[in-house]
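Right, one structure below, let's go through it.
For this view, one protein chain was removed and the others were kept in their places.
Chain nomenclature is as follows: A, B and C, assigned in order of appearance, with residue numbering initiated at 1 for each chain independently.
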Amino acid sequence: MNKNIKLAVLGGDARQRYLARDLAERGFETAVWGLGGEAKIGGAVKCRDPKSALASASAIILPLPATFDGITLNSECEDKLKLNAILDWCEIPIFAGKPGESFLAAALARKRKVVDYYASETLQIRNAVPTAEGAISIAMQHLDKTVMGSRTAVIGYGRIGQMLTWLLLRMGAIVTVAARNRAQLASAKNSGARTLHIDPALPCNGLLPICDCGGCDVIFNTVPARLFDSVLLSTIPNDVLLIDLSSVPGGIDFAYAKDKGIRAIWALSMPGKYAPETAGSIICDTLMEYFEREGII
Amino acid sequence: MNKNIKLAVLGGDARQRYLARDLAERGFETAVWGLGGEAKIGGAVKCRDPKSALASASAIILPLPATFDGITLNSECEDKLKLNAILDWCEIPIFAGKPGESFLAAALARKRKVVDYYASETLQIRNAVPTAEGAISIAMQHLDKTVMGSRTAVIGYGRIGQMLTWLLLRMGAIVTVAARNRAQLASAKNSGARTLHIDPALPCNGLLPICDCGGCDVIFNTVPARLFDSVLLSTIPNDVLLIDLSSVPGGIDFAYAKDKGIRAIWALSMPGKYAPETAGSIICDTLMEYFEREGII
Amino acid sequence: MNKNIKLAVLGGDARQRYLARDLAERGFETAVWGLGGEAKIGGAVKCRDPKSALASASAIILPLPATFDGITLNSECEDKLKLNAILDWCEIPIFAGKPGESFLAAALARKRKVVDYYASETLQIRNAVPTAEGAISIAMQHLDKTVMGSRTAVIGYGRIGQMLTWLLLRMGAIVTVAARNRAQLASAKNSGARTLHIDPALPCNGLLPICDCGGCDVIFNTVPARLFDSVLLSTIPNDVLLIDLSSVPGGIDFAYAKDKGIRAIWALSMPGKYAPETAGSIICDTLMEYFEREGII
Partner (left out) sequence: MNKNIKLAVLGGDARQRYLARDLAERGFETAVWGLGGEAKIGGAVKCRDPKSALASASAIILPLPATFDGITLNSECEDKLKLNAILDWCEIPIFAGKPGESFLAAALARKRKVVDYYASETLQIRNAVPTAEGAISIAMQHLDKTVMGSRTAVIGYGRIGQMLTWLLLRMGAIVTVAARNRAQLASAKNSGARTLHIDPALPCNGLLPICDCGGCDVIFNTVPARLFDSVLLSTIPNDVLLIDLSSVPGGIDFAYAKDKGIRAIWALSMPGKYAPETAGSIICDTLMEYFEREGII
């Protein structure tokens, strides 16, 4: 049913390749440029240059994130493309993940529509699955123990903290959830987790007992605040594994952890790294919602 | 440590009896009046009249709800006690579940402190467990099938809808979640449920397919709006069981359901009815939070 | 595809009604006699007398159990039918659940084929689901607590003990499994349960600590031996609920339990009582295996 609609997919990584394949499977004529690798893109068609990809397209899909430096398109290709160039070539709507402020400003100045699909709550909720699984996969690779029976702590109980907790519990781990919000703690308790109250009025925000009660094998942090500073880290035994899922600036003093010999891993951008196929299909589903809203389909 | 603090527990049902027992276990001197039955109240002490219960008490605990008619105390005792009388007898803080507007007004007029512990988000989140289990217990009693393998629908994905969905999935049921909010649907999908979008723009709010896809054995409604009106009910096969967990006015046209021969059960106040011991302990935990905040302990 | 095959379903209860319905749904011409109630039997046809049900049938299906007294057919009908009469009327194979020794002997004497479908391991394994759910449903009705967080013990780790343990754990209960076989205990440990070794060399077979470690809310027995004798029962607090799922002679001294005021429930024949529709479909699936083996289909 989407056969007469052409989409231009520019830039990106493995995740974007799967996205292009999925869009083609849904019947869109899908033109691709700027994707490295020899990966399968199914019915999508690679173009030699961005302009031929754009020819008679109804919308442009940029990757997540659209750019790393704010200027050039995120792409695994050698040819670099300036984001602003895309604004000059055509007037069709652009769907981009985290387009960045300068690109948004440039688009606004030219009265071009740029939709940030990363703003979708649906996308962020569904991304919690590959993020949580990716974090557990890292733990499985670094621990000498099975997840079943291991003692884990999850700091923060937002989308990712929740999904991680559920998954760890289902895999048989013992989970202690630390959160500031008491309602979240009640919710964690309902899931079968133990709870610890994060209280800024207490030393180390009340996190000092995190390795008590029979020890701890791995701590997953999801809070984007420097909770694991040198004071707290100095109380944590060296054989505890720390996995930080929080975005910049991260929740762990990595330098101090390294000095002390604690293994601390910053697991950023898990969906695209751990499960690009799933991540691509989540973006694809999200785009359908935006396409409907914007009248593309 | 709470040994020198006396609490007066007035009125209530089985849930309040367990609460009195739990308060005594935590070391409070617990005086009880107005609780029927011969049930165990552990170290709590029954009093002959409310005034002796109140003597030298630091706080009064009224049941959930504190009153059914807005005037007299909710009690299984023959002696009826007017709520306002309690205001006259002493000046200690009163902790009541759903005290009602007229009692709150009377208390305000007398400058007395009445805390509605039912307002606690923690309490409401934790009550989702006995509510969901109670609903499933009802379904187990009425269905000729096992929960495992049965096809269920959960309407609404708030606290109760979520807990119900998780529990049903863990018990092996096939679950379709219907909700208006797309982010909630994404969350339900993450849990392993199928999803259906409630859309007020569609006939029957988009709920017409609820019994499609291989049929449906039981529908749990948690939305406090008349979604299951005669039009929708007329499309539902007679062997489907309907369980309504929504508060007044309920989500089902019960009269129409009865006429048509559909089994529809309004499962109100599940925590106190299904699991009074758990419900009492949830209130006890909640009171501790309020006691701390109000300086009682 | 089964359209030209006629089956005669004689006697039984709700379970047999669902079985008749399921057989008709699979395309068999299904003739029914001896089923009480006005229940739906779908495309199956009620007959006025057993002989017309048998006319040109390819096989006879008797209920589970086929007889309670060894002589007359298990039936909710007022008309009683002697099992041996069925042997005289025709020569087609008979599929019966627990046909009983005297009926088997009579059939053998007349060179008639009687297949005991209750001997099917598949049937017994699948029956563990309605049995375990039924037991939990009983516990939910009798306990004042939620299953989530309750402390349970499962005695015996055969088919039913296993299914019960898995289900309780998934529902959030704390489970201690007691079994004699150490390999079973290892398996229970793998599921996330605590374990206790049943050792005949110890007092009360080593079951004395069953209510230790923080108490116990409900004990499910699945071992068909009098483990819960007066000595063990005398150590069990009165508020513990005992549910016995073992077959005759049962594992609990019910008379002593009653005297002592312990609630002890003997939950026999759960599949047919708790979930007749599921139980009927399990028998239906089992019959298909036998039909294939016996050349009926």
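Note that in this section a residue touches a chain if its C-beta (ideal position, glycine included) is under 8 Å from a C-beta of that chain, and two chains touch if they have at least 3 such contacts.
Just so it is clear, the model here is predicted, and its values are computed rather than measured.
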Residue of A:Leu104, A:Leu143, A:Ala183 or A:Ala225 touching the missing chain in the full complex: A:Leu143
Sole contact to the chain not displayed, among C:Ile71, C:Ala105 or C:Ala186: C:Ala186
Touching residues (missing chain, whole complex) on chain C: 121-122, 125-126, 128-129, 163, 166, 182-183, 185-187, 189-191, 289
Chain A residues that touch the omitted chain in the full complex: 14, 18, 129-130, 133, 136-137, 140-141, 143-149, 167, 170-171, 239, 274-278
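In this text, only the chains that are shown with their structure count from here on.
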Chain closest to the assembly centre - both centres taken as Cα means: B
Geometric centre distance via CA averages, chain C-chain A, whole Å: 50
Junction residues of chain A, two or more chains touched: 190
